[in-house]
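Handing you this structure, nothing more for now.
Note that one protein chain of the assembly has been removed; the remaining protein chains are unaltered in position.
Chain lettering (A, B, C and D) follows the sequence in which the chains are written, and residue indices restart at 1 in each chain.
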Amino acid sequence: MTSPLLQVRGLTVQFRTDRGFVNAVDSVSLNVDAGETLAVVGESGSGKSVTALSLLRLVPSPQGRIVAGEVIFDGQDLLTLDDRQMRAVRGNRIAMIFQEPMSSLNPTLTMGLQVAEPFSIHDGTPWAAALGKAKTLLDRVRIPDSGARLAAYPHQFSGGMRQRVMIAMALACRPRMIIADEPTTALDVTVQAQILDLLKELTQETRSALILITHDLGVVARYADRVCVMYAGRIVETGTARDIYERASHPYTRALMASIPRLDRDTATRLEPIEGYPPSLAQLPPGCAFHPRCRFAADPCGRRVPMLEKIGERHHRACFVDAAV
Amino acid sequence: MQAYIIRRLLALVPTLLFTSVIVFITVRLIPGDVIDLMLTENDIGATRQSRVQIEAALGFDKPMHVQYFRWIGAVLLDGDLGRSLWQTTPVTELVMERLAVTFELGLMALLIALIVALPLGAYSAMRQDTIGDYVGRSFAILMLAIPGFWKATMIMVFPSIWWGWAPEVEFTPFRDDPLRHLGQMLIPAAILGTAMSAVTMRMTRTMMLEVLRQDYIRTAWAKGLGEKLVVMRHALRNALIPVVTVIGLQAPLLIGGTVIMEQIFVIPGMGLLLLEAVSQRDYPIITGVFLVVGVAVLLINLLVDLSYGLLDPKVRYA
Amino acid sequence: ENGETPRYGGALNIGSVYVTLSALSWDPYDWNWKVNHDTGFYFEQLIAGDLSKSRKNGGKHRFVADASLPSDGLRGELAESWEWEANPLALVFKLRRGIMWPEKPGVMKTREFVADDVVFSFNRLNTSPRKQADYFDFVDRVEARDRHTVVFHMKAFNAEWGARFGWGYNSAIVPKELVDAGPSNWKNATGTGPFQIAEFVQGGFQTYVKNPDYWDKERIGNTDYRLPFVDKVTYRTIKDTATQLTALRSGKLDILESVGWRSVDELKKSAPTLLWSKRLSTLGQYVALRVDSKPFDDIRVRRALNMAVNKDEIVAAYYGGNAEMLGFPMYTDWTGYYQPLAEMPPSVKQLFTYDPQKAKELLKDAGYPNGFTTKMQFCTCSPAHGDLAPMIAAYLEKIGVRIELQPMEYGAFLSAMTTRKNAPMYLMNKGHTNPTMTIRTNFVTGQLWNPSQWSDAAFDRKMADVYATRDEAERQRMLREMTVHMLDQAPYIWLPTAYLYAAWWPWVKNYDGELSVGAVRPGPIYARIWIDQELKRKMGF
Amino acid sequence: MPPSENDAPLLCVERLKVHFPLYKGVIFKRRVGAAQAVDGVSFTLRAGETLGLVGESGCGKSTTGLAVLRMTEVNDGRVVFEGRDITRLDRAGMQPIRRRMQMVYQDPYGSLNPRMPVADIIGEPLAVHGLAPGKAERRERARELLQMVGLRADMIDRYPHEFSGGQRQRIGIARAIAVHPGLLICDEPVSALDVSIQAQVVNLFEDLQERFGMAYIFIAHDLAVVRHVSDRIAVMYLGRIVEVAASADLYRQPLHPYTQALLAAIPIPDPAAEAARPRQIVAGEVPSVLRPPSGCRFHTRCPKAMPVCARIEPVLAGEGGTHAVACHLHNAVEGEAA
Partner (left out) sequence: MVEVAQPATGALTSRRRDAGPFVRFIVRLVREKPLGAFGAAIFLLFLACGLLADVVAPHGMNQINPIARLKPPSLQAPLGTDSLGRDMLSRVLYGAQLSVIIGFSAAAIATVISVVLGVLTGYLGGKVDMVVQRFVDAWMSFPDLVLLIVVVSVIGPGMPQVIGLLGLLFGIAGSRIVRGAVISVRENMYVHAAQSTGASTLRILWHHILPNVTPIVIVLFTTRVGAVILAESGLSFIGLGVPPPAPTWGGMLSGAGRVFMYDAPWLALAPGICLTLVVYAVNVFGDALRDLLDPRLRSAP
């Protein structure tokens, strides 16, 4: 097997807070192959965005920092690159779509400029041409009237439109890998489908990779090749989409699956959230972070931290108990 | 927006009229009126009769409102600012002569200030709490704390004593020798400019610190932009509103002149004109300078306000 | 001079006595004192100081007093001679012949200067709405007896006649053509004098160029030289003292007419070849005490205050010896009028001797055993007063007089005096002007410049007598007496008068720091200066 | 959940229009047109009812919400809230009404003051409307609210930047529900939440509705969630409402071709089913709000478009007001039938 496009090993990210150091991401390891779509799902606040940010070394400093780990992309450890080398990676070989489309666009610059910018810096395209390309990109992400919208400012766009602009920006330089942090939360299903199809097409065309962070398990089901489930800064289960949907093995994953509202169910029934509260990162429970909420929690859970173990061909999980099955 | 500009331009008229009334009257209320001064300057035992005589000659025997309407009438109808009480030179001529020089000095100073302040402020913010930041801030603080007259005097005194070199002390009008003229303006402009740069630099720094924590700056980094572009294109502009305001506040210097620099570097500018006019109670000159400076201040402030809209598209004009 | 032959040409850069002041006006009609300084280059007067009698030429006069000329130091300028006629009283001037008004394009064609010009100029000045009301009242009328004779018909004799229309502030002879063309515009200005105005930048400089048709000559060795020698004279207006000195030091000024004693040492070090002359300042210094109010209505208090200020220390330490204990109200150069301190009666000398003990006793006698508190105003326009005021306050504090210092801006300061609202103590400078005026303006009832509000009918009458007295020796005697009386009455705290210096480079020849040949009018002095340009080059400038 | 028996509607929106003028030029700006973000939207909402608002991105959902709150200028039409026409009320007039309606903003981070700790953010509406006088009391309430939205009470002293996207969204929700408003406009309230939390929040919404009779305008893209919470659903397209129906009806029998397309595009959380499903996506160029198409606004992309669609604008009509649609296809047919 050829080595994966992206290989993350033992990534740990810390934040300094009033309450001391917290590990927002704790020893995360994952691989992404070229042409593959990896979905990252998990509880809100479980460290998905921070993991994504740290791949591009964009963790907000000074309060946050990457304290350990390796991010090997295309054979290079990104964490050891100097600024200039890193610049050549960002936006060019790895592009990122941020979760907050509203605040991630510069309010004082026109959309045209912001979308055309990557062309100009990485490919040296002259501005006029870059703007032309920007228009094409906006068309591809289905912004209506893209020509006129090039001169508009972010506040004149709806939430979904901004999100699509973010996506357009990421697509600009045909990156080898796209990290998309909840890219379609503000999009209606039709546009969402078009955009995700577009992303998928691009990844397959150029054999690039897509890391898709999302809460929409429908989207995961449709687009992901593999899935990573995170909880409290750690990966608790990973496997192919089918593994996860059909053979979910970690109690958290199973609970997650159970709380999806489904069109094929009666609306009068109440949705079933997971009991209890997500733990405080500053005071993680000892052992498995999920055990206080786990219906299957057993003896070792409260004492030792479970490691990811292989349970299927590409299926791993971090759990002591044989839940489930 | 047009409506706003038009309203602002219209507001200029009552503002100036209102202020001009106040200036016109206060100037005449300064203790020690021009007649007193003329009498004392003539040095030779003046009497009550001399006073009445001079008052009549200068038209001060008329009631204040008549004097005002005469003056403002001439200003509005003929653009005539009156004549100097002492020299009988037309004020318009005096003011125009000075305006060019002062404006030039001010503009040079402003440019120097910006050239120093913006990069330094941005740099300091980018490298917060590093040696570079400390040096930059210390520079700004020194500029705040060392008065301009002090720097100017140092430059005037020491080089001539130690090395026999001295800045130009003969004012060369631009039309006589442009190069020499500009060279002469350079030192005072630099001193003024660095002094002006201090506040601007600190404003820039603090605003940049605000902006640099915004998400869209992270986006810019993620695009692979270099530091320069991130700062110049993405951050600076968002930080610029207060900075532009500070510059706008300093801009009246462009027109109003700076007495001390003019004095030390022998530049016949507006500041000295006004200073002399005030100490001689030459009312028409004071009011004339006021009108010119007033129009300039109002226009500069309008420009500053308009620039908000350019810098931040969300700003609306109501 | 030293057998050197004068040379023509070159330009002279001068930092004048009024180096901070640009021209205020170009028309004598404005009745502004400074006009005489700036137009004195090209307007001439009937009479002027006789420079052949200057110290430099072996005479006894220094021509540094700003607005007075000694009666034995006069010569006719536009007038060749003058004489009195009695009954009716009249003064007859014979004018020089062949003096030409130069050609001035757009203003006038060249023509001869004649008696009508004098009549015209006098009448014009006399009808100016800005004139001092009774200034020319002693003159009945002026007429041209013939083309070269002018008669001033007098109502009465006035001892100041020379200063009023002969060589003083308001004595310039102006051509009618200039008045028609617009006299307030310097571009029109023209006159019979040695120079013509060429350029003026308000607050920057004013340049005068040689008048090639100037009539006067200077005898050097045995040769008569046509004047002026230099092609161009430039007055530079420099506000800042440091800049003035730098300009001199770097040779951008050939002459700096006024250098404070403080700067002299440094300049002598950094520019050792400069030449110097020293003169007493023509501004007297004093603290006026308002005698119309308590506690200064009591002469004991006034005298006590004089004794409490250590004037010796001020001269020795503050002025570093560069001051004269007694230089006011009479100027030291005014022979016959001025009496040195040594010749003064003991009671006057006492006022100049530091004696705090005696001062305290006097205060006690006057009913102020614990002193009192009062206010002193001074002008922020004078840096020296910024020092002197706290110094005086500190001295007086020692005898229990506490002073609240009140610095004031120039205009407000002066107006406090003219409107008689000045504080009980008022620290000021006052020009001497001339021997009669210095006594009249300071001490005659109701005068503008009488900040102590001194008022004494007998004294006023005596002053009127002085004006009417034709014999100068008698006038001198009267004025000396009045001076001693006033010193003794101590309406002021008399303060030392400082020395000033003039400095010029060695290439400036035929010059010895003279300032004025009339009332602040230096034109003829500059006309006689010549420049040794070779020397200048050799010295590296 | 049964709609309240009280027949007077809580909110009545009539022919609402919001147009954003567009300018060209730097200083001397010319008006070059207007984005017709909302163009004649009408609907009513009873107390305790939930109206789902779905539609294509950029079709004017947020703007409608903001207009109801009077947070954006209304060009035309009326907003009647609790029997009062609030369209022209001034600031002071709106103040007491604000307590009765609150909004969860689509941009969670932007709508949180970066210099305010969460306690104050959530406590603010309480303080504003004098519902919890003491600071301590407000803090206590804020803790409760945090827990209600699935956050831990100990996060109360944190600042917005210290939260993840989903956590921020929940802070916005907590702030909005703090005063138990009569009307809550939720603009994508659960989009950034994982399904578990989403379930918890949706349950919370339902509880609140039950306890306080709150009415919701629920804007969302996740049609499963919308169906779950809504009594009725309005489908918007390009500034207009094209279909309104009780939620069950809408899903069972979508009438408007756009609605049909929308439902067909919903992804199903099952890889096997997804793989088997045919893909159908509304094709065609998305029209612009700057220059909306003539006639039916959807006709440019409608698979069933008829010639009349390009000319005549269909009106929103339907039987008994329970299921209305603006489509020539149906209105014509139903019209004939009736």
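By our rule, contacts are C-beta pairs under 8 Å (C-beta built on N, C-alpha and C of every residue); 3 or more make two chains touch, one makes a residue touch a chain.
All figures in this text were calculated on a predicted structure; none of them were measured in a lab.
A.B. asks: Please pick, from B:T19, B:T40 or B:T88, the residue that touches the omitted chain in the full complex.
C.D. replies: From the options B:T19, B:T40 or B:T88, the contact with the absent chain belongs to B:T19.
A.B. asks: Using the touch definition up top, pick the residue from D:M103, D:V289 or D:A324 that touches the left-out chain.
C.D. replies: Residue touching the chain left out of view: D:M103.
A.B. asks: Which residue from C:D134, C:D292 or C:D387 sits in contact with the chain not drawn here?
C.D. replies: The single option touching the absent chain is C:D387.
A.B. asks: Decide which residue listed in B:V199, B:A220, B:A235 or B:L254 touches the omitted chain of the complex.
C.D. replies: Checking the options B:V199, B:A220, B:A235 or B:L254, the one contacting the hidden chain is B:V199.
A.B. asks: Residues of chain D in contact with the chain that isn't shown?
C.D. replies: Residues in contact with the chain left out: 69, 71, 91, 94-99, 102-103, 105, 107, 110-117, 120, 124-125, 127-129, 159, 161, 175, 179.
A.B. asks: On chain B, what residues meet the omitted chain?
C.D. replies: For chain B, the residues touching the absent chain are 7, 11, 14-16, 18-19, 22-23, 26-27, 29-31, 134, 137-138, 140-142, 144-147, 149-150, 153-154, 157-158, 161, 198-199, 202-203, 206-207, 209-210, 213, 238, 241-242, 244-246, 248-249, 252, 274-275, 278, 286, 289-290, 293-298, 301, 304, 308, 311-312, 314-316, 318.
A.B. asks: Applying the definition given at the start, please give the residues of chain C touching the unseen chain.
C.D. replies: Within chain C, the residues that touch the unshown chain are 241-242, 262, 266, 310, 313-314, 316-318, 379-380, 383, 386-387, 389-391, 393-395, 397, 404-409, 411-413.
Note that in this section only the chains that are shown with their structure count from here on.
A.B. asks: Between chain C and chain D, what's the gap in Å when you average each chain's C-alpha atoms?
C.D. replies: 90
A.B. asks: Per the centroid of Cα atoms for each chain, what is the distance between chain A and chain C, given in Å?
C.D. replies: From the centre of chain A to the centre of chain C is 90 Å.
A.B. asks: What's the distance between the Cα centroids of chain B and chain C, rounded to whole Å?
C.D. replies: One centre to the other, that is 38 Å.
A.B. asks: List, in ascending order, every residue of chain C touching at least 2 other chains.
C.D. replies: none
A.B. asks: If a residue has to touch 2 or more other chains to count, which residues of chain B qualify?
C.D. replies: Expected reply: 213, 215.
A.B. asks: In their complex, what parts of chain B are in touch with chain A?
C.D. replies: 213-216, 218-227, 229, 233-234, 237-238, 311-314
A.B. asks: If you look only at chain B, which of its residues touch chain C in the complex?
C.D. replies: 30-33, 36-47, 49-50, 53-54, 56-57, 86-89, 94, 97-98, 153, 156-157, 160-161, 164-167, 169-171, 173, 262-269, 272-273, 276, 278-281
A.B. asks: Can you list the residues on chain A that touch chain B in the complex?
C.D. replies: For chain A paired with chain B, touching residues are 53, 56, 58, 60, 83, 87-92, 95-96, 98, 100, 103-109, 117-118, 121-122, 153, 155, 166, 169.
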